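Let me give you the structure first, and then I'll get to my questions.
Apart from one protein chain that is not included, each protein chain of the complex appears where it belongs.
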Amino acid sequence: MTRLERNEKLIRLALLLVAFSAVSTLVIITIFIFGEGTPVMFKYGLKKFLLSLDWFPLEKSYGLLPMIIGSLFVTAGALVIGVPFGLACAIVLTEFSSKRLRRILKPIIELLAGIPSVVYGFIGVIILVPFIRDRLGGPGLSVLAASIILGIMILPTIISISIDSLQAVPRSYREGSIALGATRWQTTRMVMFPAAKSGIIASIILGMGRAIGETMAVIMIAGNAAVIPRSLLDPVRTLTSNIALEMGYAAGEHREALFATGVILFIIIMVLNTIANLTSKRRIP
Amino acid sequence: MLFVFVSDCGRGSAQRGLVVAGSTSVQPFADHWAEVYMRENPGRVVNVQGGGSSAGIQAAREGAADIGMSSRELKPDEKDLLEVIVAWDGLAIIIHPRNPIEELSLEQVQNIFAGNINNWDILGGSGHLITVVTREEGSGTRGAFQEMVMKGSRVSRAAIVQDSNGTVREIVANDPNSIGYISLGLVNEKVKAVRFEGIEANFENIDQKKYRLIRPFLFVTKGPPKAAAQDFINFVLSRPTQEMVRHDGLIPVFKE
Partner (left out) sequence: MRIYVDPKAEQRFFRALLWLLTGITVFILFFIIFYILKRGLPVISLGFLSKNPVEMGRAGGIFSTVIGTVALTLLAILIATPLGVGSAIYLTEYTRENWMTRVIRFGSECLAGIPSIIFGLFGFILFVTKLRLGWSLLSGGLTLAFMILPTLIRTSEEAIRSVPYAYREVSFSLGSTKWQTVTRVVLPSALPGIATGVILSVGRSIGETAAVIFTAGSSLHIPTSLYSSSRTMSVHFYILAREGISMANAYGTAAVLIISILAINVLAYTLMNKFMRKYC
């Protein structure tokens, strides 16, 4: 073996070790979370864990239902706000405005994705919560507040990826449609939008993932009451807030229950990612 | 490979300074004490963290903290840890400054926090729903409140939960229909402390044992405190610091 070949083999080995270390960190995280979380789920039974209403960890009662519903409501609310506004923005910037406007606005919107979530939460506390409390009732710390703030937070994600998807549709589609006499809106609605559908759905799923995972902003504005909210104006607690509020002092089984919450979130994200992957595979060539 | 490097830890404790963690009630005061201590002993480092009383006790037990701060008595299964009382603090029931209510009885407070009374007009105030604000379960303040006020009954599940005294105070300061409980030492002009059972919440009444919602601030260690920790504890218990304690809004350990 020449010296050059030996060096190459060493380098390959070194890189293999690096890749192995990197991958093993990913594996460690997964195993750790699942390892700490699953025993408690099976000890108390999956049904009781997921469906019981009583979260009194200091009395060994680990019912996560209020938090699961809390996460669901708040995420759904975020999508109700984020999707229409986000898609409208994406459509306007690709189909109904000049290239220059898009070239200026798109990067600015992407920059806004970098604003820390605690800042959004703060704005929510300072502006949105008093508004809801004074005009609409309730404590202000509510499902509504959380949904609006989360909806605003996922806008950059949805807008940016949807714009990319719409731009990726071949120009011939648009030109063909216009050539047949369709208006620009008809073209958008019946040709461009369906063609970009898979990418747009992926953007929505990514936005959903971000909404589900948000913690700090939600702790600041949702009220954190461990009950199922009966209206938009009621306080709510999400799975992520639950972990953050109790992590410091949870011990033993309680701690494992928090990891179990992590397991559930992990699985949800995995499912979302798989769906996103599958929908983007079905691209129109 | 990373973990081999990381495994020889723990010996870093000399470099990281004294770690004091736990109760958010004790935290601002401990921070002040640490500031003065470090000024008078250059070279010594004291790091103060929050997290709540139970978190602090847990951290002391697991070694993450050298001293755990607690604003409630230790529970029976925590008595294996050593405790030192460094100050006493009153527990104040607070409402918005513009709330017309001036005093509440024990029974009224119990019913409000349990969710049985849910409108201010039942108590003679405005006709608005009461927003109950409580602390997280691991909070020493909540533990003290549970023991001294709620006694048997539970705080309503529908109550808003926040994880520090300061946050509770902020919420009560901004929501005219809210009620909460915080450390007496942290009450400021933004909120109003109600007369509890007819007694005003202030230091004279605590000294005269009339206002009875008081709880100890504890420094908790696992086993005898190590030298650096003991030094800090001695500093906090010393007369000059206890004078400062009174000045800051707490009740010192020593009687004058």
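As written, the chains take the letters A and B, and residue 1 is the first residue of each chain.
In the analysis below, contacts are C-beta pairs under 8 Å (C-beta built on N, C-alpha and C of every residue); 3 or more make two chains touch, one makes a residue touch a chain.
A quick note: this is a predicted structure, and the numbers were derived from the prediction, not measured.
A.B. asks: So one chain is hidden, and I want to know which residue out of A:46, A:111, A:136 or A:180 touches that hidden chain in the complete assembly.
C.D. replies: A:111
A.B. asks: Which listed residue (A:91, A:132, A:146 or A:204) would be found touching the missing chain in the intact complex?
C.D. replies: A:91
A.B. asks: If the hidden chain were put back, which of A:79, A:132, A:169 or A:212 would touch it?
C.D. replies: Once the missing chain is taken into account, the touching residue is A:212.
A.B. asks: List the chain B residues touching the unshown chain?
C.D. replies: Per the touch rule, chain B residues meeting the hidden chain are 2, 6-7, 9-10, 12-13, 15-17, 19, 21, 28, 31-32, 35, 38, 45, 47-50, 62-65, 162, 164-167, 169-170, 173, 190.
A.B. asks: To test your reading of the contact rule: which positions on chain A touch the chain that is missing from view?
C.D. replies: Interface residues of chain A facing the absent chain: 4, 7-8, 11-12, 15-16, 18-19, 21-23, 25-27, 29-30, 32-33, 36, 84-86, 88-89, 91-93, 96, 105, 107, 109-112, 114-120, 122-123, 125, 127, 152, 155-156, 159, 182-186, 189, 206, 209, 212-216, 220, 240, 243-244, 247-248, 255, 258-259, 262, 265-266, 269-270, 272-273, 277.
To be clear about the criterion, only the chains that are shown with their structure count from here on.
A.B. asks: Between chain A and chain B, what is the separation of their C-alpha centroids in Å?
C.D. replies: Measuring from centre to centre gives 35 Å for this pair.
A.B. asks: Can you list the residues on chain A that touch chain B in the complex?
C.D. replies: Result: residues 17, 21, 25, 56-58, 129-130, 133, 138-141, 219, 223-227, 234-235, 237, 245-246, 248-251 of chain A touch chain B.
A.B. asks: In the complex, go through chain B and note every residue touching chain A.
C.D. replies: Those residues of chain B that touch chain A are 1-2, 51-55, 57-59, 129, 131, 136-138, 157-163, 171, 174-175, 177-178.
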